[in-house]
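Just one protein chain is left out here, and the rest sit where they should.
Let's look at chain A:
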Amino acid sequence: MNLSFKGKLSLNRRQRTILEIGAALGFIMAIIIGRFMLDEGSIGTNLSERNLPPSFEHFFGTDWLGRDMFARTIMGLSLSMGVGLAGAVSSAAIALVLGLAAATLGKTADTIISWLIDLFLSVPHLVTLILISFALGGGFKGIVFGIALTHWPSLARVIRAEVMQVRSADYVHISRKMGKPRTWIAIHHIIPHLIPQFLIGFLLMFPHAILHEAAVTFLGLGLSPHEPAIGIILSESMKYLSSGLWWLAFFPGLSLLLVVRSFDAVGERLRVLMDPART
């Protein structure tokens, strides 16, 4: 009795992981496919269908210009994911370079980079992100640069620590005495050790980047109001909330949350799977 109960629990956990990964992949696919099926025409204004509540024709309803909110949400999410991806990839690349540099280029490099990491970590992301984005004039470029320049520190710190740890491992020293060159050791011992940490760090950074993009855009400091971004949709919809058009903000907001949460959950679960000792 007890045993079967236990078995069921562990099965559930595995099923949940698969379910989460499936859901995250499903969201991406839906958004990508949706993006290709839609064009500017599908979010065109249609004044005869203004302010319609959700229905089978318009899943997410329509807005005050008669635009289909479902199409706008899909387009907004795909734009946000694009920004998030570009930002997270560049940020992870910065983290990798700086983490490696801190761990291998000697004391001075380490001191400078560690100081930079602490500096960035001591100020909230969002503040630096807004400043950088604003300084670069906002828009796609501003926000991607902003994300890239603000999200790297914690991953850089992880990479630095991992490199230092594996570099001082007995088996790495032994490898040297077996006559292996440094580059061989880097390729065979050190990089394979970093890859899982790096991928998980990247995966966790991605939803973060999307959320922050939406937040900054919502505040009017990110993408321009002409782009169909989720942040723009949400901030526009705020004006109509009081007039009872709840679906304008509800569905886009919920979709954003689901996408972000599902990526976060997948990243977190993989992290625990890879490294059960350190939770």
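Following the convention adopted for this analysis, contacts are C-beta pairs under 8 Å (C-beta built on N, C-alpha and C of every residue); 3 or more make two chains touch, one makes a residue touch a chain; residues count from 1.
By definition in this document, contacts and distances are computed from a predicted model.
K.L.:
For the complex's missing chain, which UniProt name, "4Fe-4S binding protein", "succinate dehydrogenase", "DMSO/TMAO reductase YedYZ molybdopterin-dependent catalytic subunit" or "Peptide ABC transporter"?
P.N.:
UniProt lists the chain left out of the view as "Peptide ABC transporter".
K.L.:
Which listed residue, A:A169, A:I187 or A:L219, touches the chain dropped from view?
P.N.:
Only one of A:A169, A:I187 or A:L219 touches the chain omitted from view, namely A:A169.
K.L.:
Would you indicate which residue among A:G26, A:P124, A:P192 or A:G220 is in contact with the undisplayed chain?
P.N.:
Of the listed residues, the one touching the omitted chain is A:P192.
K.L.:
By the contact definition given up top, give the residues of chain A that touch the hidden chain.
P.N.:
169-171, 173-175, 177-181, 189, 192-193
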